[in-house]
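Take a look at this one; I'll ask things after.
A protein chain is absent from this complex, but the other protein chains hold their places.
Then we have chain A:
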């Protein structure tokens, strides 16, 4: 609770019977971890979390949030396309080869094909980069 008064000293806080009761319960709950020295791992994890929070700044937040949106967008777009295509394919009679070829008259189908060909081109360019091994200095 955010209080309007200044913080009390530690002794006064610990003297509060509800706080003391809560601490005793917590200590009992932590006993197996304390005795097995396993609480150390949790403290180390907390320490690492705290380090991350200390290091996080506006730029890092923006980058992480943008990466999150891009991943979500990719999954969202792929999911939408998959769901839509799956519903149409499942609800229709299998087309004949002639009917299939007539689908190419649909500009959106051609745009989709063009997208996939471009995607394959981009993948190919990246694969080519992996294949090039520069000479040693």
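Methods note: contacts are C-beta pairs under 8 Å (C-beta built on N, C-alpha and C of every residue); 3 or more make two chains touch, one makes a residue touch a chain; residues count from 1.
What we mean here is this: contacts and distances are computed from a predicted model.
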| item | value |
| --- | --- |
| Per UniProt, the name of the complex member that is left out, chosen from "NAD(P)/FAD-dependent oxidoreductase", "Response regulator receiver domain-containing protein", "ABC transporter permease" or "Cytochrome c oxidase cbb3-type subunit 3" | "NAD(P)/FAD-dependent oxidoreductase" |
| Touching residue (missing chain; options A:47, A:80 or A:101) | A:80 |
| Touch criterion as defined above, residue of A:47, A:61, A:101 or A:118 at the omitted chain | A:61 |
| Interface with the unshown chain - residue positions in chain A | 1-5, 53, 56, 58, 61-62, 64-69, 72-73, 76, 80, 83-84, 87, 91 |
